[in-house]
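Accompanying notes for the structure given below.
Below, a portion of the complex is reproduced, with chain positions unchanged.
Labels run A and B following the written order; every chain starts at residue 1.
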Amino acid sequence: MALHPDRLFPVEPGPRGIARRLYAEIARLPIVSPHGHTDPRWYAEDEAFPDPATLFVKPDHYIFRMLYSQGVTLEELGIQRRDGAPVEADPRRIWRLFAKHWFLFRGTPTRLWLEHSLADLFGIAERLGPENADAVFDRISEQLARPEFRPRALYERFGIEAIATTDSALDDLRWHDRIRASGWKGRVLPTYRPDAVVDPDFAGFPENVSAFVRGAGLDAVTWPNYLEAHRVKRAFFRRRGATASDHGHPSARTADLDQAAAARLFDTVRDGGGSAEERELFRAQMLTEMARMSREDGLVMQIHPGAVRNHNPALFAAFGRDMGADIPSATDYVRALKPMLDLVGNDPRLTIVLFTLDETAYSRELAPLAGHYPALRLGPPWWFFDSPDGMMRFRELATETAGFYNTVGFNDDTRAYLSIPARHDVARRIDCAYLARLVAEHRLDEDEALELAQDLAYGLPKRAYRL
Amino acid sequence: MALHPDRLFPVEPGPRGIARRLYAEIARLPIVSPHGHTDPRWYAEDEAFPDPATLFVKPDHYIFRMLYSQGVTLEELGIQRRDGAPVEADPRRIWRLFAKHWFLFRGTPTRLWLEHSLADLFGIAERLGPENADAVFDRISEQLARPEFRPRALYERFGIEAIATTDSALDDLRWHDRIRASGWKGRVLPTYRPDAVVDPDFAGFPENVSAFVRGAGLDAVTWPNYLEAHRVKRAFFRRRGATASDHGHPSARTADLDQAAAARLFDTVRDGGGSAEERELFRAQMLTEMARMSREDGLVMQIHPGAVRNHNPALFAAFGRDMGADIPSATDYVRALKPMLDLVGNDPRLTIVLFTLDETAYSRELAPLAGHYPALRLGPPWWFFDSPDGMMRFRELATETAGFYNTVGFNDDTRAYLSIPARHDVARRIDCAYLARLVAEHRLDEDEALELAQDLAYGLPKRAYRL
């Protein structure tokens, strides 16, 4: 299946023509990637990527969750077990297994991303399958060894203008320092992700908090010192270019306790204590504290709520987290965000970007909230919804209430570096398809649609994330 | 952007042709507006509307919520503050600010409504923007001064056959009396809206209830007298042409307490007492009481549940209610309505029209309920969903289970008088677009679609609201 130039455009000739014209103007705009999970070490060391299986299969939870759902074991895919028991070590065998099951991805975004990468980067236009698995493996392997497939060369080739990584609040950002020290002109920014020190259910939370406070040069693990450690570390991140923080919580709940109550709550949970409700309340309080700090230091605040993490305990025991077993659940925003919004929602200097795994919230809660509060913006469709139909539903459900300018353009949100151009391309095509329909239905003029297409692809992410 | 004759029709030539033919037959049908918020005083006094800002910007929460979300203050828009602090008083400056931000409304129904009004009423076909703001302001102002832009002249010009206002149960309907006394043949009907006396959280509830009971010529503020006051006031409304009541509650909850328990609950809440649960229970009980009375006096009962009102306390403190800070929330109907339906749901003489701000209820709860209970009908998409895509979703999600004849046609629900033709036009176009798809997919014959288009635009609202 060759990459068709009209892919994802509307089928009707009228809107398809409009979409083509819009897309032609934005296809080559630089990529601004304000939220994602690539590894800063790649840009620092600039070494060749290993084999195709390690590059495409083993780190991609979209891929191995689908294979697992159809009876392929993670061991066969070479995923490391916690107990060190042997797993498949031959990348070629893993690749063959993947190729044999490639048909499972029909109709999924993974299909689009991989085929785009194979075609555009590696010149492989045939459909992957058992019969060409070896040849494709060889062809990719050969090219990965070349200098033009090193991380920095790809950064240039992809037309990236800026890319943010996501970094633990405990991270020393050494790779970011190395990138800056190297004199390379690529713009790789850290993002402040404090889960390890704000979520009492995070593995090692008590030790994390102690290390965090001490790392800020403070002694006693007290609530004021803990907050001060956040301020110190946020400043540390900002000096390395960070413009945003990121918060992945089970719910969107926020709280605004008085500081004495917050200090007591901190004392309850800091050593691993506290009920489930108290731990949830602590996370809720910390969202509000982070918003307060954002108002001061200008970090854009991203909230990614609503995943039930590690839903599969057997899999978690054997392989750990991020193994494709995180499942969305119904997520309330209207009541959950109120304590935080009561405090900071009217402040236009602050930007809070909301994400969801519950699409019912788009039209019912998120668009009405973002269409009112100056501090709120809507993030793009996330995770399971980072897909053509998912993106189209987002625009259809959010635009009539929130407009376009309360959204922030696209986030690729990926650790799959090679898929980044494909992902931005899908988003640009779908936005053009949506705009083309509005034009074809005489709801928008084409010159406005073009301005919007440019803003959605480039202007909005730059401005919203202060890049 | 001139008004295109094919706007909102399907893009494909086949269904577009069908939609055109259907629309041509219904475009000029009279407007029946059974639910809305225009001011009866307009029709009574028939005075010229003031300037464009006062007409289009200041009273329209769709408009100022969007501007506010992007950092424009309500003071700049001339919205009166409760503390009397000065706000922008120059309509031209307000209009300029609005025009400068007009691009924010791309993709929203506000865009469609305003452009329809400007083009059709004022002959202004250019797109609004900073460069023509003054010229447009002048052109509108000039025309507003003319007799043909007075409320009654517009009523005729719009082809309105009947229009309902929404009136507090405490209202003396003096403007309605003035309209009738004037001999003008326009049909303006009141609607019984008892929030001020059935919602214990309504500002001034205790005083409202006392005044209400006394106003009915009764002395003691007792449960029986309170119910009797409703009967008296409903009859008062009916004598002035009312055919419906309207109920805006935080939830759809109903209750059917025995009368002794209801009397005790009334005594608990009537002076401002009662827990949150008791106040909610009182509202729930009152929906059932209203249904019981509707069964007797024939008023069609409208239920508009699910808005979290005044979500933004700072804004509420400064400007009061209806400032664009009402946010929908998840709304249950299946369990909430059961007590009331157990009592009256099987009665085909009663009509209860259900609305929602939670689109997930369309296919899951509302269509199955309305497709079974003789007393239930589905209101049109409401508020945030009074929009092209919102209307299309409603038909797509409700029709396969509830059909068309358990729906009631369109409500414009607006206080923006000049937008009424635009709003009905959008609804008619979208219904024709939906019907055209069914015909093009051979799910419906075109003669049936035409009958349906006529019923949806005219027959159903007349029959459902007994107009």
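Some notes on this structure:
By definition in this document, a residue touches a chain if its C-beta (ideal position, glycine included) is under 8 Å from a C-beta of that chain, and two chains touch if they have at least 3 such contacts.
Please read these numbers as outputs of a predicted model, since none were measured by experiment.
The complex is built from one repeated protein sequence; 2 chains are visible, and the structure file as a whole lists 3 copies.
Definition applied: only the chains that are shown with their structure count from here on.
Copies subunit A and subunit B of the same sequence differ by a rotation of 120 degrees once their CA atoms are superposed, given in steps of 5. We define each chain's centre as the mean of its Cα atoms; on that basis subunit A and subunit B are separated by 40 Å. Taken in their complex, subunit B has these residues touching subunit A: 1, 4, 6-9, 11-12, 65-66, 68-71, 103-109, 111-112, 127, 308, 311-315, 324-325, 327-330, 357-360, 384-385, 387-390.
Against subunit B, in their complex, subunit A makes its touches with residues 10, 12, 14-15, 330, 332, 334-335, 338, 341-342, 345-346, 348, 360, 363-365, 367-374, 376, 396-397, 399-406, 437-438, 440-445, 448, 451-452.
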